[in-house]
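What you see is the complex with one protein chain gone and the rest in place.
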Amino acid sequence: MTLLKVENLTKRFGGLVANDDVSMYVERGEIVGLIGPNGAGKSTFFSTVSGYYRPDGGKVYFDGEDITGLPTEKVCLRGMTRTFQIVKPFSDMTVLENVMVGAFARSARVSEVRDRALEVLEFVGLADRRDFPAAGLTIANKKRLELARALATEPKLLMLDEVMAGLTPRETQEAVELIHRIHERGITLFIVEHVMEVIMPISDRVYVLDGGRKIAEGPPQEIAENEEVIKAYLGERYHAARG
Amino acid sequence: MLLEVKDIVAGYSGVPAIHGVSFSIEEGEIVSMVGANGAGKSTILKTVSGLLRPERGTITFAGQRADGLPPHRLVAMGIAHVPEGRRLFARMTVQQNLIMGAYTQRSEAERAETLAEIYEIFPILKERRTQLAGTMSGGEQQMLAIARGMMSRPRLLMLDEPSLGLMPKLVTQIFELIRRIAARGTTILLVEQNVREALELCDRGYVLQTGKVVAEGTGDELLGSELVKKAYLGL
Amino acid sequence: MAAVNTVEILVQTAVSGLLWGFIFALISVGLTVIFGVMDIVNFAHGDFLMVSMYGAFVLYSFWGLDPLLSLPLVVAFMFGVGVLTYRLLISRVLDAPMLAQIFATFGLLVFLRGAAHLIFHADYQSIKNPILSGSFELFGVTMSVPQVVAAVGAMVITGLVYWFIMKTETGWALQAVAEDKEAASLMGIDSEWMYSLAWGLGSACVAIAGVLLSNFYYIFPEVGVMFGLIAYVAVALGGFGSVTGALVAGVIIGVAEVLGGFLIGPEYKYVIVFLIYLAVVVLRPKGLMGKA
Amino acid sequence: MLHEVEVLRRFAPPRLGRFVVPALLLLLILFPFVVNAAFYVHLMILVFLFAYLGQAWNILGGYTGQVSLGHAVFLGLGAYTSTLLFEWYGVSPWIGMIAGGLVAMAFGLIIGLPTFRLQGHYFAIATIAVGESVLALFNSWDLVGGASGIYRTIVPESWWAMQFHSSKDPYYFIALGLVVTIFTVTRLIERSRLGYYFRAIKEDPDAAKSLGIDTTRYKLYSMMISAFFTGLAGTLYVQYLLFIDPEMVFLLMLSIQICLVPVLGGVGTLWGPAVGAAILIPISEFTRGYLGGSAAGLDLVVYGALIMLVAAYKPAGIMGLLRKAS
Partner (left out) sequence: GGTDQAGGDEGAGTPETIKVGAIYPVTGALAATGTDLTNGVKLAVEIVNGEFPDLNLPLAAEAGLPNLGGAKVEIVWGDHQGSAEKGMSEAERLITQEKVVALLGCYNSAVTATASQVAERNGVPFLNPESTSPTLTQRGFKWFFRTTPHDDTFAKNFFQFLEDLKATKGIEVESLAIVYENTLWGSDVGKFEKKYAEEFGYKVVEDLAYPAKGTDVTSEVQRLKAANPQVVMQASYVSDAILYMRTYKEFGFLPEAILAMDAGFVAAEYLKTLGEDGYYILSREVWALDLAESKPIIAEVNDMFRERFGYNMDGNSARAFTGTLVLLDAINRAGSTDPEAIRQALLETDIPADQLIMPWEGVKFDPETQQNTKGKGIIVQVQDGKYLTVWPWELASADLIWPMPGWDER
């Protein structure tokens, strides 16, 4: 069943068309990757779909309902949560409090929320930092915190914008495992990432944006072979390394 | 020896993040520094460039004591630091950003010459010189950040995760670029999470763990070591 | 007594409003320079104006220096005061939350006002017969000489400041520091010096306003209160950090205050100014020329 | 990884002992019986009043991060409401107090709706603009006494009329009651979803939105709570002074004083306003008393220098100092 359906989405910033007539869909239970050159409009796409920006054209359906133009907080309450590429921790709050803010989306009972947040922290591996202010975390851990906070809102669809940047290959492997475990909880994932070691093995399908337009879609292997994608995005070297 | 770092301790709000790190760089070398998240790589670069004051230890650059000096003095001595996250002046144009990079260079003529050279290496920047830096794409911004760092004609260029958040094609380009810059005689200190590429590229490397140097050697030696294989490459 | 001509009075009122507007603008420019570079509002700005006026007064009463002659001295002095304020006070709250910054400068305001009371007492002082005095008539409109000079001064200073920030390399360095202090220092820009410069420059601007004002305005410890508040509103109305915005907003406020007071009722003249501010920012949350 | 934990531990917040609060409360209840000097009771009433106002402000300005420099408006509206109800209809100030709170709250809603889009200084100036406009309006509004203000009719002392002439103690206890109320309310807010949401909005409104928080609505809640409680205090203020004119309650200086209290003590912390008021009010009273007469201005110099010192050396307020020490 289709969880997210985006039809002909267009988003402009002044004269710049950041998303140009883009259509995508995500099935319930899938992991879908979104890749594309820097500045292709991936983050903008996430922002527009999640209601952070108002679209200039097109429709967004989530869980069978039209949510086009719905503000982001309402979208979140319906079960779609996104993380920010440029992390936005609540710096003066502790790690636990950060995650509790997310968990409050589903309950107002403090003890319940706390337990839920602790569980999520445990899950992402930040439990030992729970009582420290978020400001002092390293960038990678701030990204992990973004992820935890989003998870705490109990989303049906989780949209991750480059939460795995800046990790060593070893850490990347751990992150991929984490994604799998999230997926096992029944959460559908929509992921933007430049690290092919992450995207390629875990995605069921991959979309490619370039210059605001969708240039390709399909299973990862196909995408990796796609001439246009190699030219615009992967580069010959990546291709050669895999080949 | 161009840069000699001895036993430095530095951190935030009095809490050390690196504990007695020592390393050195010869003129003309490419040196990589790898390590897990939070190992203190950025902290080391910040200390060398003067953004952080070491609590202990000495830094010698080209024979002169360099620890405790403010960043603007160190730039004048020939150290350039391209920080994590680009840190461009988003509301200024590409060209203004570049000129700011050459702020210490007082001679108009020399500056024009450097600018011309940079534009030759990065033709896209020349094309976009009147665009506001903040409106450029991630890859372009990263190039601008590196170019800006080169504008002061540094003897030592320190790059902090230049490939972060860049698409695969650009990652390849950036590493090639670094190689080219090094070939022109600039000494390079590179911090990277792309452990493999970084170690392949460098002459020598250091491995950092929880604020300490735990291994050093040539790039190939490190790539072959068990430590790096297990802890960083996940093999 | 001559018959009263309403149109004539209206024109006169508008022109007077314009002249006052330029004076407000001149005071505001200094404030916006400081804000533009460091995101800090100097609540004591009105009191810097007061200090400059006393500066002109002291030079006048001890050495008989006309304000026109003491101008460079007072400007230099206030430049120093600005630098000192930065070094001793502001540099310590640079990274503090906005509230701590507000109160650091608010403390300075109380301090300066108290010091003025202590040194000069509450008396009203004025400079007798300065070179710039009297008024002239142009097309039946009366204009006071010092006000006209101040208005011209406002335009010139705004132009110079704008040129300095937008066109010179030091100006760019100021902008760079404003955007990212750390990154700027990695370019070899001494951010401490740039901040000091911004404070010096901002204070020098207000010194010019103060000295020109002392030609025709009396001086007392509280003289900066209303001017300071108006400057704060003007800078926000124009958009924080925008030099041209401050000029335009100052003029708008001057005209609104004088003409609005005339047409609607003086008891509401500042209300009119405040309502204009509210109306503008509700539509444009960053002021007329503020950067989003 | 462990390394980072160590680094972070140094930033951990302190915990106030549980027994301190009841002990403090007991001391405060005993205070007027032990200390008989009316001046000190008066001083304590002022301390309470400003701790209370500071805390009410803190809910909006400290926790939610909307810096208002016009809070005197709410105080004034509350004061005027209960005064007029009493003078016109003989309504007890106790009812007037609630009514005043509600009027202030409604006004908070009205000004909050259009101005909450504004950020930082733009918002602060908007609140100044509202404050000054209301001042001008009341000065010219003859129905509410205009600039001449209103003298409260003095009636025999009674709890019903909230007027006490023979002793200040009743005012002391009303003020103490208000303080206990607001601190309890703030504590409850702090520990509930509301508090978490307020802080999240202050730290990063965009992130807050993405986590399902309707920021405008919660900012309005914060404004309404803050305005309501500020309005309540208006009644105490006017009952205590028994006179009201616009210059007394709508003044910018009063608004600034209100937020100076938590700023000094520590914004966005529960005890900040209490600490701030306990330090600021006595200092301001004593510097004026002992320095004011001898050399006009010296008291202001000292007071100003003090504010600068705190701002410059302890920007997190005195609570920040305590936090560091623990």
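We just call them A, B, C and D in the order they show up, numbering each chain from 1.
As a convention for this text, a residue touches a chain if its C-beta (ideal position, glycine included) is under 8 Å from a C-beta of that chain, and two chains touch if they have at least 3 such contacts.
All values reported here derive from a predicted model rather than from experimental measurement.
Looking at the complete complex, one finds that the omitted chain is in touch with C, D.
Of the listed positions D:25, D:180, D:220 or D:242, the one in contact with the omitted chain in the full complex is D:242. Seen across the whole complex, the unshown chain contacts subunit D at 37-40, 42-43, 46, 136, 139-140, 146-149, 151, 154, 165-166, 241-243, 245-248, 251, 253, 285, 288-289, 292-297, 299-300. Residues of subunit C in touch with the missing chain: 1, 4, 6, 9, 12-13, 16-17, 20, 24, 114, 117, 121-126, 128, 135, 142, 144, 216, 218, 220-222, 225-227, 230, 257-262, 265-267, 269-270.
Just so it is clear, only the chains that are shown with their structure count from here on.
Here the CA centre of subunit B is 44 Å from the CA centre of subunit C.
If you average the CA atoms of subunit A and of subunit C, the two centres end up 49 Å from each other. Counting partner chains per residue, subunit B shows two or more touched chains at residues 12, 38. Contact of a single residue of subunit D with at least two other chains is seen at positions 1, 4, 7, 11. Residues 169, 172-173, 175-176, 179-180, 182-192, 291 of subunit C touch subunit B in their complex.
Of all the residues in subunit A, the ones that touch subunit D in their complex are 50, 52, 71-74, 76-77, 81-84, 88-94, 97, 100-102, 104-105, 108, 110, 113, 128-129, 131-133, 135-138, 141, 149-150, 153. Taken together, the subunit B residues at the contact with subunit C in this complex read 49-51, 70-72, 75-76, 80-83, 87-92, 96, 99-101, 103-104, 148-149, 152.
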